[in-house]
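The next block holds one structure in the form of C-alpha cells; read it before the comments.
All protein chains but one are shown in place.
Then we have chain A:
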C-alpha cells in the first residue's frame, strides 16, 4: 500500500473556496449565516489543530489517567453542546444526562476497545479516544434530539397527559408514548445509518482508514463494530437519560411541571 498523500497547509487553504461558496450563498439569499460560517471555519481550524497537537502529546505520554481525563473533557463538552441545542431551561436535565453519558460511553468504549478490538492495554489512546469520540459525537446528537422531543411532546400533549393523570394514571402511564416517541426519534438516525452504510455513503472512519492505506476488508470490520457500538450506546443512553429526565418533568404530586410555550422559570406562570 502507498502511504497517504500529504496535504500541505497551502493546499488546505484551497479548501476555503468551499467556504467562500457558502458565504456567497448566504449573502445572496440573505440567510444571515455569514457570521456563523466565519466563526465555524475559524473554530474548525483552531479546534482540529489543537486536537492534533493534544493527541500527539497524549499518544506519546501513554498515560491511563491522561487518556481518561481527555475522555472526560470530551463528554463534558458534549453535555454543553446538548445544553445549547435544547431550549428547555426549567427542567434540570444536565446532571442526569452527564452521569448517564459518562457511564454508558465509558462502558461502550471499554467493551469495544478491550473485547471487540482486543487492544492491550484497553485504554491505549490511539484506539480508545477515537472510538470514544465517535460514540460521544453520534450519541450526543441522538440525545439532544431525544431530550428536545420529550419536552416538545409533553408540552404539546399536555392536555392528554393531564387528562390521564386526572383519571388515575401515574406519571409513567400518563406519558408512556411521549417517552417512546422521544427515545425512538433519537435512535432513528443511527438505525438509518446502518441501512445506508456502504450503499449511500462511506462512513468517515472507514474512509479515513482507506485513505491512510488500510486494506478495505480490514476497514469494514472496524466500521461494522463501530456501527453496532453506536446503535447500542445510543439506545442505552437515550433510554436511561430520557427515563430520568421524564421523571424530572413531574413534581412531587406527579403534576406536569412543563408549561406550554414557555421555556424558562422566569417566564413560568
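Definition applied: contacts are C-beta pairs under 8 Å (C-beta built on N, C-alpha and C of every residue); 3 or more make two chains touch, one makes a residue touch a chain; residues count from 1.
Quick note on the criterion: contacts and distances are computed from a predicted model.
*Asks:* Any idea which of "Molybdopterin-dependent oxidoreductase", "Glycine reductase complex component B subunit gamma", "ATP-binding cassette domain-containing protein" or "lipoate--protein ligase" UniProt assigns to the chain that's been left out?
*Replies:* Answer from the record: the omitted chain is "ATP-binding cassette domain-containing protein".
*Asks:* Taking the full complex into account, find the residue in A:11, A:77 or A:170 that is in contact with the omitted chain.
*Replies:* Within the whole complex, the residue contacting the unshown chain is A:170.
*Asks:* Thinking of the whole complex, not just what is shown, which of A:8, A:29, A:118 or A:159 touches the missing chain?
*Replies:* A:159
*Asks:* State which residues belonging to chain A touch the missing partner chain.
*Replies:* Per the touch rule, chain A residues meeting the hidden chain are 157, 159-160, 162-170, 173, 251-256, 265-266, 268-269.
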